[in-house]
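Left out: one protein chain. Kept in place: all the others.
Entry: chain A
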Amino acid sequence: MNLSNDVENMQFVVFSLNNQLYSLSVKEVVEILRVPKITNVPGIPHLIKGVINLRGSIITIINLHERFQLPQPESDKKNRVFIVQGDNENIGFIVDEVKMVTKFDVEETEPPFGIKIDKDLFVGFAKLDGEVIGILNIEKVLYNEHLAG
């Protein structure tokens, strides 16, 4: 993935998890909705929170906090579900808060620092108003750990 090319023409949705900022390109986000009732499915990996009904289809919701090894937050009115395109199916995850949709300045983005975990999860980092925003590699986020476990 060519980072600068991507950043140049793309808008990004910025959201927060545990007060840290992350982002995904709008291209990757199918839709964003309020948190509906999530049905637990017994016997599934703890990475998966459960399933929801989205206009008649069953969609898996993964637990991104668990994935990033962040503490589980209290549920809040600002919580939203991101639906993203997975491998032949849509997959959702809950974020603490959607911050904004924005463009990043190419000059202000950097490739991953080279730490292994970062490399796996992030395409790069952008700086915006003095804050560092991680640009997620959604495929890796969804499937790396999943396949390993």
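Assume contacts are C-beta pairs under 8 Å (C-beta built on N, C-alpha and C of every residue); 3 or more make two chains touch, one makes a residue touch a chain; residues count from 1.
In this section, contacts and distances are computed from a predicted model.
S.K.: Which of the following names does UniProt give to the chain that is not shown: "Chemotaxis protein CheA", "Aerobic glycerol-3-phosphate dehydrogenase", "Tripartite tricarboxylate transporter TctA" or "ATP-binding protein"?
M.R.: Going by its UniProt entry, the chain not pictured is "Chemotaxis protein CheA".
S.K.: With respect to the chain omitted from the figure, which of A:51, A:70 or A:98 is a touching residue?
M.R.: The missing chain is touched by A:51.
S.K.: Among A:7, A:21 or A:59, which one is in touch with the chain left out?
M.R.: Spelled out, the listed residue whose C-beta touches the missing chain is A:59.
S.K.: For chain A, which positions touch the chain that isn't shown here?
M.R.: 36-37, 39-44, 48, 51-53, 56-60, 62, 86-89, 91, 142, 146
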